[in-house]
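Let me begin by presenting the structure, written as structure tokens, before commenting on it.
Note that one protein chain is taken out, while the other chains of the complex remain in position.
Showing chain A:
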Amino acid sequence: MGVMDGILEGAKVAFSFHGILFVLMGVFLGTIIGMLPGLGPITAIGVMIPISYGMDANMALVMMAGIYYGAIFGGSTSSILLNAPGVAGTVATAFDGYPMAQQGKAGKALAIAAVSSFIGGTVGVILLMLFAPLLATVAISFGPPEYFALMLLALTAIASLSEGSTIKALISGTLGFMVAMIGIDGQTGTSRFTFGSASLLSGIDFLVIALGIFALAEVFKLIITRNDIDSGPNKNIGSIRITKSELKEMSGPASRQSVLGFLIGVLPGAGATIASFIAYITEKKIAKKPEEFGKGSIKGLTAPETANNAATSGAFVPLLSLGIPGSGTTAVLLGALMVMGIQPGPMLFTEKPDLFWGVIISMYIGNIFLLVLNLPLIPYISKLLNIPRPMLISLVTIFCLIGVYGISFNTFDLYLLLAFGIIGYLLRLVSFPAAPFILAFILGEMIEQSVRKSMTISNGSFMIFLERPITLAFLIITVLSLALPPLLGMRKKIKSIE
């Protein structure tokens, strides 16, 4: 059967009445799950596995995939309105989305996020459709040394995430690294910095930190500055219309980051979170006015929102073409496929073209549904900001608590959440940026583990990082990105002296 026949088979699945119904259900559930901090797509799909048993496999997968990308789509809402990231992939969305909302442009921010998500998702699906079988080779081209080099490149962003003082950003990043080291070390099985607590053995969950440092810290700020009339969330929602000039501003980051985000999503282990950070950083680096980033920049909001949705499509490449799960959520999807009697693997493409193409085509429909569902809802959802402040504060706090408890059903995590809320507030008080902390935390474990895996493979020789072309290329870019700006600055100075 040729590829065209396969695509036709898939279209039959996706455009059938049931196909459309299930994708609608999936993206609707996904949006809601994404909006609620803590409740993520992994849990939702995991709980659904036994229920989907006996269902038509195509429909079940269409729906579960919808939950996955719907959650990333919906996750931006709470990031923007409450500074509480709904899912890990939307932390970077809060960097510029929340300031925009505070400036009374919540409606616009949500609209931009929805449109960017739509562009990222759709471009991602197009790339997935055109290149999935081809990209399988890209997905397996990354070993531990390559991951190390890529993560190192991403880490250089700490400097660009600083709001003024580079030293403060570096200290904040180091703290993030230290927290990332807590738990059982993957390469030796030794527990580190757990102080004998079983709850710390598997480390600290990303969402505990993100909700603590962003959402709860914001709550503390609101409580402490409650008598200031000017501070706190702006109740103004503003227009949801995106003007022509704003669209123009979005077009650059949206087109670049949909491709870059997709490619990062293809790499197993990288995923939407890292894609969104890398997108944010690259856009800030090449922006004409990087100083606007972090203060409600349209580019700064478009970039991560496009990238995380594109990465979600990218994550389906290794899953569908190789049977390799690239992220926690796709691993659960893989389990779901198995229970329906389908063996995910390299043969899926030829043996189950209806499933393979059906899911991909349904993702176009899903993205359109998401846009249509989300845009008209914006004025209603952003009314959340009109809730009186005492109630809003309690609401956000409760969301954070439920979200964190939902990760592991462990009350210990609630204390951790509180601790990170306080740390987050203190960091702000002394104007240390929180973004480098969270970035170093995300990358920390992967960097450390990939170095050590590489060293085990090479019997302790550092040459392994220089012998491999991809690794070497990343390392050269890393060095350039660190060395070029100061060098250029020096040249300018010398010229001005002359």
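By definition in this document, a residue touches a chain if its C-beta (ideal position, glycine included) is under 8 Å from a C-beta of that chain, and two chains touch if they have at least 3 such contacts; residues count from 1.
Everything that follows uses one rule, which is that contacts and distances are computed from a predicted model.
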item: Listed names "Phenylalanine--tRNA ligase alpha subunit", "Sarcosine oxidase subunit delta", "Dihydroorotase" or "Tricarboxylic transport TctC", with the criterion being the UniProt name of the chain not displayed; value: "Tricarboxylic transport TctC"
item: Option from A:Thr166, A:Gln187 or A:Thr225 whose C-beta touches the chain left out; value: A:Gln187
item: Selected from A:Ile407, A:Leu427 or A:Ile447 as touching the chain missing from the view; value: A:Ile407
item: Options A:Gly104, A:Gly238, A:Gly252 or A:Pro346, residue touching the unrepresented chain; value: A:Pro346
item: Contacting the left-out chain in the complete assembly, out of A:Gly143, A:Gly238, A:Pro290 or A:Pro379; value: A:Gly143
item: Touching residues on chain A - with respect to the absent chain; value: 21-22, 25, 42-43, 45-53, 55, 139-145, 147, 184, 186-189, 191, 198-199, 201-202, 268-269, 318, 322-328, 331-332, 335-336, 338-341, 343-347, 407-410, 446, 449, 453, 456-457, 459
